[in-house]
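Left out: one protein chain. Kept in place: all the others.
Up next is chain A:
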Amino acid sequence: MDWHVPERHLDAYVSGEIGDPQAWSVESHLVECAMCADRVAQTVANTELARRIESVRERVLSHTSGAAHPRTAPESRTAISWSRIRRLLASAPALRLPWLVAAVFVVACAAALSLLSSGPEQAGSVLLLNAPLLPLAGVALSYGPGMDPAYELTLTTPYSGLRLLLLRTIGVLAVTIPLLLGTSFVFPTGGISAVAWLLPCLALVLVTLLLGSWIEHRLAAVLVGAAWCSAVLMPRFLLVVDVSRVFDPLFQLIWGGVVVLSTVTLIGRRSAFDRMAG
């Protein structure tokens, strides 16, 4: 349909100030165009006419089947519903069953390796250092070309790319964090709090998302993961430096700052997520 009721005709129609020929043209269009019918309904809802219609409606309904049909509330276009969210999430590779199985397997292996390589006293702290990488991997697998088969199609819809990305990120975190927390509570962590890795993990994930507004999402995750490896894991294992300081209160403050800053910048960059990079 290439013609729709112009705004001014709509207002004139609702307020009854429209001429007959035009009213007729509007009405014949309303019959076949649900969109304009909705627009009329919304315009009416904003006028005092709405109350009168409602009272008439109630009187009419009181004569029908008895049980008054509740007026269906105009659903917001973006109303949250669980089945929707489940499907939006399930479309991400990282949230499908095979991936979940793999994640459990990786965590089990990491725990076993930590135990074998570092002995029972160190295993927990080693695990903490590795912990931020698993959610990061999940996030990398959840979005973007090559990862989301329908990525190109998704871009042609009005649904915000950043919103979809955040939704899936939350999905990944909601699965991986409890998994890792559970494991790290099992192992003694040598005085470090078992939740100390959460803030750095969140910081890495958010920096990845932000970086993904300039470069490909997956590449961003690889770069951030590599940065963590070379700044924390390599010194720990190759140079045997005590890197557990990254979990100190001072560092936690820094991680918190990174989280806040990258969140704010990310929101500012949201329009970058609705077209192909480059």
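In this section, a contact is a pair of C-beta atoms (placed from the backbone, for glycine too) under 8 Å apart; a residue touches a chain by one contact, two chains touch by 3 or more; residues count from 1.
In the analysis below, contacts and distances are computed from a predicted model.
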> Looking at UniProt, which of "Protein-arginine kinase", "Dihydroorotate dehydrogenase", "ABC-2 type transport system ATP-binding protein" or "ABC transporter permease" names the chain that isn't shown?
Replying inline: "ABC-2 type transport system ATP-binding protein"
>> If I consider the whole complex, including the chain that's not displayed, which of A:40, A:155 or A:243 touches that chain?
In response: A:155
>> Under the stated touch rule, tell me which residues of chain A contact the chain that is not displayed.
In response: 1-3, 34, 38, 72, 75, 77-79, 81, 84, 87-88, 90-91, 96, 148-159, 164, 271, 274-276, 278
